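Only a single protein chain was left out; the remaining protein chains are all shown in position.
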Amino acid sequence: MRFLEDMILKLGSVDRRFIFILIGLAVLIPLMRPIDLPIRTTPTTEKVYNAIEEIPANSKVLMSFDYGPSTKPEIHPMTLGVMRQVLRNGHQIYITCLWPDGLYMALDALEEINQEFELVEYEDYVLLGFRPGNEAIVKGLASDLRKVYTVDSKGTMLADIPMMEGVNNLKDFQFIFTGSAGYPGTFEWVQYGGDPTGVPLSSGTTSIQVNEVMPYVQSGQVKGILAGMPGAAEYESLINTPGIAIQGMAAQSFAHLVIVLFIVLGNLAYFITERRERKY
Amino acid sequence: MAFSTIFGAWIAAFLTLGILSYLYRDNPFYKIAEHVFVGVSAAYWAATFYWTQIYPNLFGRLFPKDGPFSFIAEVDFNHEFNILYLFPLLLGIMMLLSIFKQFNWMARWGIAYTVGIAAGLKAYGYLSSNVLSQISASAVDIFSGSLPFFNMSGDSVFNNIIILVGTVSALMYFYFSREQTGSYGKFTRLGIYFLMISFGASFGFAVMGRISLLIGRFNDLIKFSDPSYNYGTFWMLGLIVAILAYWSFKNPEKQEV
Amino acid sequence: MNNKQLKTYTLGFLGITIFTVLLMQLPDSIHIFKSERAVMFVLLLTIIMVMLNEVKQARISSDSIFLRTIPGLKAVEEAVGRSTEMGRPILYVPGIMDMNEVETVAGVIILGHVAQMTAQYETNLDVPVARSIVMQAARESCKEAYLTQGRPEMFNEDMVHYVTDDQFAYAAGVNGIMQRDKPAACMYMGKFYAESLLFAETGNSIGAIQIAGTASQAQIPFFVTACDYTLMGEEYFAASAYLSRKPELIAGVKTQDMVKLILISFIGIALLSRALSDLGLTSFNLLTWLGL
Partner (left out) sequence: MVLKRYIPIGIVAFFGSLTLFGWFIDNESIEAFVNDDATQWYDIIASFAIFLGALNLLKLQFLKVVKRQSGWQYSVVAIASFFFAFTIGFFMKGAFFVGEEVYFTQGAAEQAIIASGSTETVKAVEWGAHISTEGGLFKWMFDNIFTPLSATMFALLAFYVASASYRAFRARNFEATLLLLAGIIIMLGRVPVGSLITPWMVMYLLVFVGTIFVNTYIRSRKIVFGVFVLGLVGVTLLGMNMNWSPTEPAIFFLPSLQEWIYTVPNLAGARAIMIGIGLGIIVTSLRYIFGLEKSYIGDQ
């Protein structure tokens, strides 16, 4: 028993670089040899899926790309999934970006989606592009879209875009989805977009933000939430098109196991030292 | 594959591994990556802000096509002319002049304006979405009888009672006018328990989020180790590991104090 | 909350409600009030009334007003003392956002108080900033502090220096500063995003005392787990009142407490009215009537 305790003690106070190596391997190995695990969907993800299913036929959906390259692994699978579901249900997509790099994320997403759906620009989708101003943009869109966007990201005047007819502010959209990694993002869309106009709003966020957005989901201001990569994986399984999120799940699970294992070891070591001190 | 893409991939692999080498310890490769990052990002944001703010919004409004000042310059973003934009121009120039010691005070106008609109805009936003809607959501449904007494995932009377008690006790923890002792202290201690559960939960969520970002970086490194990128990652990995081993042999790690 | 205050506040509240109702009845010709935001207007004016009253009280009453201890703020002085003994600098990070965030402004004001301590103890202070307007404001704040302590010669403009506007480049730069200058105390006061844990973990690896204060809700758990002391949300906004002991600032904290009591009693009333309407005793429900 004593040998076991000494071993735990050693493991309980190991140099943090040892943990770094283990985390690195726990993430790298599953990426080399993908192992798929059963995906169980949670209600908050189902709420988003159902909210999109309930959009009336061929409506106008506003998608906002409010994230950058550093949070792409978490949010990109969500925006791709939502685009697939929206296009399958025959809606039109209007894309705005509150983050400067959101434009590049939108361009990447459109490139990938184009391979599956023959999209016709200005009929199936329009890329309005990035406008600086953070919450001022959402407020502007709520009051008068044409004041914020006079041209789309390619420089075409809105008047020459057929699908922009009758679209003057947020109230002309039947649904809003924001893929958000921070500020500006879900918070600003709720406060200046969803609440004032009443347009149903769903959001996909990085896992760290889930806690902050949870009260809005509970009070109904946001229709469900896609929480981090697991949320994206659940959503991918709901629209049954497995993507990078599902592949990332194995790496996610093993890394979590390593962390939980070390937390348990750390506590066991703590208890043992605590008991030994009490004895002497 | 164009040369610029391959060359770019090699640089990306080098910089990625340079930052990751910081996990081992502070070393020359990290210092190079750090200083490249600081230098490039300062100029990147200066350029991005200029070309997305000053050029379209300020000059676009002060020198619109055939506007009053169009003899000086014309910047067409089809904004109408707006004389009021002379005010931010003035504050901006004063901000730049504040670099000279005797004009140091000039920065105060720009700071004052920024703090002024921050106070006004943020106060309303937080009042409506943070305070008012959360307070009204705290008046939870207990007696309507439409909810089951207990339910693991959905709403239920038991859950609502816990939310109510938790919210009020945690709110009272932030009450400053009374020392947290005696029975009042026990109530705020209950508040701390709810706060700790909330912190644990969001820490748990954060672990997930961060791991997925590492997945993204490793995916890129695996992509750049592909023959089409001339095995960029492997070359860079070999280079960094070799030099790093030699370097750390030459300056052993002083035991951190 | 003695009954004199109770009387003034209920009177004040009634006055505000009447004023708002009057505003709503204005004829359309000079219709200037957005009546759908009446509830917000009443709440805002009530808070302003409570604050102005508390400030008036604080200025005339001589006895010091009681505020419960906040461990984090007591530790600020200790941390400055410790750095002086060890002869190592103090690192102060005023958040990564600009002065258009209220938290950054509060961070710059707390910096002023810390600068007064470093002037007294003659410790050198290092303030890397991520925004240029914050750089200028932080310099004003520090120069001010060194003047009031009578040590203008110790103030050097470059103790507040710009790193970069980018979130993670700033984190990389500050990590580098920590590793190379090895400050004895690190303070993070302002608005933070994901990079908060980068600071806290690096600060921990160099063995510095770490005091964090933020109202960025998502980052509080990281600071709580990785730092020695954390000012959580509202405690952060009370910091400048605690450190300065100025009566009108303490009145601000009192206002926060007073409004908290008002809001909690509002929750009680709303619960009661909801219970009554749910049980079918009356059709009136306060929340739906107010449109919340």
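To keep things simple, chains are lettered A, B and C as they appear, and every chain counts its residues starting from 1.
Going forward, a contact is a pair of C-beta atoms (placed from the backbone, for glycine too) under 8 Å apart; a residue touches a chain by one contact, two chains touch by 3 or more.
As the structure is a prediction and not an experimental result, all values here were calculated from the model.
Asker: Given that one chain is not shown, what are the shown chains it touches?
Answerer: Counted over the whole complex, the chain not pictured touches A, B, C.
Asker: At which residues does subunit C meet the chain that is not included here?
Answerer: On the subunit C side, contact with the omitted chain comes from 31-34, 37, 40-41, 44, 47-48, 51-52, 55, 98-100, 102-103, 105-106, 108-109, 112, 129, 131-133, 135-137, 140-141, 143-145, 147, 158, 161-169, 171-172, 180, 194-195, 197-198, 200-201, 204, 215, 217, 220, 222, 224-226, 232-234, 236-238, 240, 248-249, 252-253, 255-256, 259-260, 263.
Asker: Which positions on subunit B touch the chain that was left off?
Answerer: Subunit B touches the missing chain through residues 4, 8-9, 11-13, 15-16, 19-20, 22-23, 31-58, 84-85, 87-89, 91-93, 95-96, 98-99, 105, 108-124, 126-127, 129-131, 134-135, 137-138, 152-153, 159, 162-171, 173-174, 191-208, 210-211, 213-214, 216-217, 220.
Asker: Which positions on subunit A touch the chain that was left off?
Answerer: Contact residues on subunit A toward the absent chain are 16, 19-20, 23-24, 27, 37-40, 42-43, 68-72, 100-101, 103-104, 107, 129-130, 132-136, 139-140, 143, 147-148, 153, 155, 210-212, 214-215, 218, 227-228, 230, 233, 249, 252-260, 262-263, 266-267, 270-271, 275.
Please note the rule applied: only the chains that are shown with their structure count from here on.
Asker: What chain pair shows the greatest number of contacts?
Answerer: B-C
Asker: Of all the chains, which has the CA centre nearest the overall CA centre?
Answerer: Central chain: B.
Asker: I'd like the Å distance between the centres of subunit A and subunit C, where a centre is the mean of that chain's Cα atoms.
Answerer: Spacing between the chain centres: roughly 30 Å.
Asker: Going through subunit A residue by residue, note those that touch at least 2 other chains and give them in order.
Answerer: 70, 206, 208, 211-212
Asker: Indicate the residues of subunit C shared as contacts by at least two other chains.
Answerer: 168, 205, 218
Asker: Note which residues of subunit C are touching subunit A in the complex, please.
Answerer: Listed in rising order, the residues are 168, 193-194, 205, 217-218.
Asker: Where on subunit C does subunit B make contact in their complex?
Answerer: Where subunit C meets subunit B, its residues are 39-40, 43-44, 66-70, 98-102, 105, 132-133, 136-137, 139-140, 162-166, 168-169, 172-173, 175-176, 179-180, 182, 197, 205-207, 218, 220-222, 224-225, 232-235, 238, 253-254, 256-257, 260, 263-264, 266-267, 270-271, 274-275, 278-279, 287, 290, 292.
Asker: Which residues of subunit A touch subunit C in the complex?
Answerer: Within the complex, subunit A touches subunit C at residues 16, 70, 182-183, 206, 208-209, 211-212.
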